[in-house]
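Okay, so here's the structure we're looking at.
Apart from one protein chain that is not included, each protein chain of the complex appears where it belongs.
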Amino acid sequence: MAKLKSVWLQELTWEDVAEYLKSDDIILFPVGSTEQHGPAGPLGVDSYAAIALAEDAAKETGVLVTPPLWFGDSPHHLDFPGTISLRTETLVEVAKDVICSLARHGFKKIIIINGHKGTNNAGLITACRSLHQYELPDVFLSLVDPMYLARGIAHIKDAVEHHAGELEISHVWYKHPHLIKQEKLTGEQVNLEPLMSEFTHKDLLGKGGDSIEIFWNSREQKAFAPTGSFSDSSHASPEKGRQYHEYMVKNLVKFIGWLRRYEGPIGRIKQ
Amino acid sequence: MAKLKSVWLQELTWEDVAEYLKSDDIILFPVGSTEQHGPAGPLGVDSYAAIALAEDAAKETGVLVTPPLWFGDSPHHLDFPGTISLRTETLVEVAKDVICSLARHGFKKIIIINGHKGTNNAGLITACRSLHQYELPDVFLSLVDPMYLARGIAHIKDAVEHHAGELEISHVWYKHPHLIKQEKLTGEQVNLEPLMSEFTHKDLLGKGGDSIEIFWNSREQKAFAPTGSFSDSSHASPEKGRQYHEYMVKNLVKFIGWLRRYEGPIGRIKQ
Amino acid sequence: MAKLKSVWLQELTWEDVAEYLKSDDIILFPVGSTEQHGPAGPLGVDSYAAIALAEDAAKETGVLVTPPLWFGDSPHHLDFPGTISLRTETLVEVAKDVICSLARHGFKKIIIINGHKGTNNAGLITACRSLHQYELPDVFLSLVDPMYLARGIAHIKDAVEHHAGELEISHVWYKHPHLIKQEKLTGEQVNLEPLMSEFTHKDLLGKGGDSIEIFWNSREQKAFAPTGSFSDSSHASPEKGRQYHEYMVKNLVKFIGWLRRYEGPIGRIKQ
Amino acid sequence: MAKLKSVWLQELTWEDVAEYLKSDDIILFPVGSTEQHGPAGPLGVDSYAAIALAEDAAKETGVLVTPPLWFGDSPHHLDFPGTISLRTETLVEVAKDVICSLARHGFKKIIIINGHKGTNNAGLITACRSLHQYELPDVFLSLVDPMYLARGIAHIKDAVEHHAGELEISHVWYKHPHLIKQEKLTGEQVNLEPLMSEFTHKDLLGKGGDSIEIFWNSREQKAFAPTGSFSDSSHASPEKGRQYHEYMVKNLVKFIGWLRRYEGPIGRIKQ
Amino acid sequence: MAKLKSVWLQELTWEDVAEYLKSDDIILFPVGSTEQHGPAGPLGVDSYAAIALAEDAAKETGVLVTPPLWFGDSPHHLDFPGTISLRTETLVEVAKDVICSLARHGFKKIIIINGHKGTNNAGLITACRSLHQYELPDVFLSLVDPMYLARGIAHIKDAVEHHAGELEISHVWYKHPHLIKQEKLTGEQVNLEPLMSEFTHKDLLGKGGDSIEIFWNSREQKAFAPTGSFSDSSHASPEKGRQYHEYMVKNLVKFIGWLRRYEGPIGRIKQ
Partner (left out) sequence: MAKLKSVWLQELTWEDVAEYLKSDDIILFPVGSTEQHGPAGPLGVDSYAAIALAEDAAKETGVLVTPPLWFGDSPHHLDFPGTISLRTETLVEVAKDVICSLARHGFKKIIIINGHKGTNNAGLITACRSLHQYELPDVFLSLVDPMYLARGIAHIKDAVEHHAGELEISHVWYKHPHLIKQEKLTGEQVNLEPLMSEFTHKDLLGKGGDSIEIFWNSREQKAFAPTGSFSDSSHASPEKGRQYHEYMVKNLVKFIGWLRRYEGPIGRIKQ
């Protein structure tokens, strides 16, 4: 396999991609959001997370990455200027179109890297489940999300992790230090229990006890979390970001390694 | 509040419902599936679960229940005869229509009881998030699922819980003993790790370590779980079903009690 | 053919269904509504009608029945609390998904039993016509509705039959006596002619002269039929319900018998 | 009211229409089809019917007519060259767009003239019911169809009326004599009972006994009615066409007269 | 090839069309609009243009024409009474359905004649591009529009051509003299530059310099062009209409001639 000059699809010519497909069939698709992340974090936090994970895992394994999708499913942040939200239905269609285009070229193993913890998943799962059942039964589809991939490293944080929390702020701080406003980091934590009963989720990366999903909208969020941050980010640091990032990249690299050798049945059943 | 003769909406007249709405505004909407549950469980397992939880929580608290939706999002079971699957997009629209109808009458707090562990959630979350942001900002919407509501009772089971597992079989056994084929219960457990890497989900109700979502279709499932059961159900029993059921009903009753007293901000922000 | 323990799909295992499909390929799909039926009739009238017809015809002929769809197309009743209405587009998609799931398993002759006289038909016809032309040319699809199936027994009623009328009230009274509020039966008849010109439909089951379709909405209906009943139900009785029910079941049994022997061309043309 | 030089909207300027709207608010919308009508009838039969009824009723009453929609819902005729079929969903959207445009200008009473007996109704009813409930509660919408409007004149025909039957052929013959191929009129009648059971519809305009709807597609129709005609058209004549046409125009004129004076509640409820 | 008695599909029987398809496979589909064209032009201007071009080119070349679509994409004219606008999405679906119906019969070369300069193109291009890529790769699809087809004759006009301009008024005047209100022709020209910057389009048929697309709605149009006309039509004449029309028909005839002999690759690649 000829070494490509970039892991990013957009920097290659179609002939480069044709060359790659002779010996490999894995590609990563980073999906983020443009969504407020409190007074300290830039609107691109989730996109930067997805891009960093995809790029570094790709560089280590030699797989390709598509251009990122900078927009995700963020309606409950729309009362904070700058948030751009796709409706879930739109996200489903974008994901389907990207995956179908890739599958047509012969990419057989597609890994979506969702940087937007949890909230993009309804749309991305809808797209993948439907495509894999009805249209692309032979294409392996998977979905990676820090919320589930980083449980084993959650212990490094000092605070409860919710929106704009310690780890996601640390992650961007590590990768793009100039984009974090350190003076705006906060020690405040929104207490969710009076708002959402004792059955609220305790921590995005945490283990969690009995819970019930409650839906809130952007006006409500603006009311109960007026700065946009739900979580204590005062313990964030580039070093924690580095550990968090490297832990996830290591997991991703392991997964890609497994996937390279994997022969099914997922994505390999004769229909 | 006059005592209604039934908790089920379909058994009441519109005048009964008008009467109820004078003093209460909570309603439960049970959503199940018609989907294979192995050789021992009937196709209606998830619907029976949702119906039983809704009915018993309603009887204890005096709230109303809509008729159940017997169909859910089950594409990966379609290679097993009798499975009926709605596309996720269809489930979204049904949920939206039901919720909008209820909201129009003045139901202000709507609780969906999803008996179809996890798999309906993409559609139900899509419907609720979108409605609450754009169309029904003043209506409280929540989603209950045994997968999250019963974590605290998971310790009573002896086996790993996946599709057609010990607890869901026990649940229906307790409520509808004649619908479980006891002679078809099985001690076999599908080993998911070779199929889906070390990052597979370990247990539907379990705590879970680092995980990555992999999508499989009905042909693949038929190949790796040819009986339709993923899990050891040999330790199932009506007694475990009773404990599991009562634990969840107790949680639901507690949640409904909290919701009766709750005054916002969720569902109560002036727009 | 082994005798199944139930005609209801949800009570069977997938292996039971596989067994059934070895020797038969007919299934009934009952579709109702949750819609006000005046002060005397429960919201489930149309669903109870569809369920009763399907269940009794199935028991007599040994065919299977899917779980019922409790929700139908009822926008013009939405000003009466408790009515739940699917948009026609949603009903189309649900019907398509259910039928496609069944067809995939090998059900080749599907009979929809619509208990919601007339009003569900736009959606159900749209689904069936489209599926049979474009996606399922080899699957026989048909639609049964009391409004057309019971013309021959219409003479037993004393009053004009419109919404919440003598026969549909009698039908539920016969099957579920405790669900009819006898003290709320009414001798009043809404006079439709001043509302909708001389070209109004004279009787849901009647022969009818020249007519023009006029569309009314729920506010208008609440204005011209404030109790929710259009029709004189004072002559309703369980006995009339029995005759009406048995007449339709007899017709259905005859039709199923014909369909068992029928070999096309409908549903049997080589494409 | 100034006399307009044409009843057809497309022949007027916007100022003419503005003038009309000062004193009137009724408009007719003719919807036809482009669909085979056997060897003797042109593909435009249903459109010619709708156009003729609308134009003549408009001339007699002084109301306006929109340009016709030449395409309808005709999937089951697609195996006959020249048939152009809109999917039902498309027809719904066209009808909604036309009606919403008209309502915006102040047309408050819209009458759809469907020349395509029955088959367009699923789409047209879906559009009207939805619009009138949700978007245009103050606009009176109605749907006219020869199948229902001409029952009182059905006795003039000698044969059973089904597709390409005696009356619809006569109708076009009367209006456009050069478009009927008289030498291709046929005495043959497709016997529907063996094809669709004893519960088949007996006559499009007839009274009908117990019936069940069966869906057939274009391949099946080509097989059981290879000439495209279902009905004996040998008794068709321009004279019957004239009687049939004038009877319907008389009914329409009566209806428009009633509608001019009608003050609600349909289309007049304060929301 | 037997000479057909009409170029219009709706006037022929299906057997006539079957006969035509034995030796030819070209058909024209005229798409217009019903949209205000100032105080002098009728609402049907664009439809008349499409019809006239299609009919005359068809007569000269012996190809068929479908019935016209009288409705187009005209939202920005909706503040002028009589305008009927399809949403772009609706236009896409109508065009797809018509084209798919034609393709099914064996028409392999379909030419859309868009009389509604430019504004229908978003929808028509969307339909054609999608169909030709995904569903009808072997069917040749093309789109003709006076705005592009008549550049070579633009020199005959004296004024800048915008909506309701000299050439389109002349075109209808030539074909339907009684539909133009000569006394309402106007010498006024809306000056678009202050409204839309120096980057406005200078002339619908003109060459144009650097330009930027600005979107205006019907309220804005009513404000800046209150008569509905943008352009000086005082130099319009039937004679200019004749030259304009004949020039385009000549081009169309030339194109149809080329298409008759053309063997691909467009529409002829083995997939």
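Letters A, B, C, D and E mark the chains in the order given here, with residues in each chain numbered from 1 onward.
Rule of thumb we're sticking to: a contact is a pair of C-beta atoms (placed from the backbone, for glycine too) under 8 Å apart; a residue touches a chain by one contact, two chains touch by 3 or more.
Keep in mind that this is a model prediction, so the values were computed, not measured.
Note that the absent chain touches A, E when the full complex is taken as a whole.
For the chain left out of this panel, the touching residue among A:Pro39, A:Gly208 or A:Pro238 is A:Pro39. Touching the chain that is not shown, out of A:Gly106, A:Gly206, A:Pro238 or A:Gly264: A:Gly106 (per the contact rule at the top). When you scan E:Gly44, E:Pro68, E:Pro81 or E:Gly123 for touch with the missing chain, the hit is E:Gly123. On the side of chain E, the interface with the absent chain consists of residues 73, 75-76, 78, 87-89, 92, 121-123, 125-126, 128-130, 132-134, 137, 140-145, 148-152, 195-199, 207-220, 223-224, 251, 254-255, 258-259, 262, 264-267, 269, 271, using the contact rule stated above.
Taking the whole complex into account, chain A touches the unshown chain at residues 5, 9-18, 21, 34, 36-44, 47-48, 66-71, 78, 80-87, 89-90, 93-94, 96-98, 101-102, 104-106, 179, 181, 184, 228.
Note that in this section only the chains that are shown with their structure count from here on.
Within the contact network of the assembly, the step distance from chain B to chain D comes to 2.
Of all chains in the assembly, none touches chain A and also chain B.
Computed from the mean C-alpha positions, the centre of chain C lies at a distance of 27 Å from the centre of chain D. Centre to centre, using the average C-alpha position, chain A and chain E are separated by 47 Å. Computed centre separation for the pair chain B/chain E is 55 angstrom, with centres defined by C-alpha atoms.
Touching two or more other chains at once are residues 78, 87, 89 of chain C. Viewed as a network of touching protein chains, the structure reduces to a simple linear path. Contact between chains, using the touch rule, shows up for A-B, B-C, C-D, D-E.
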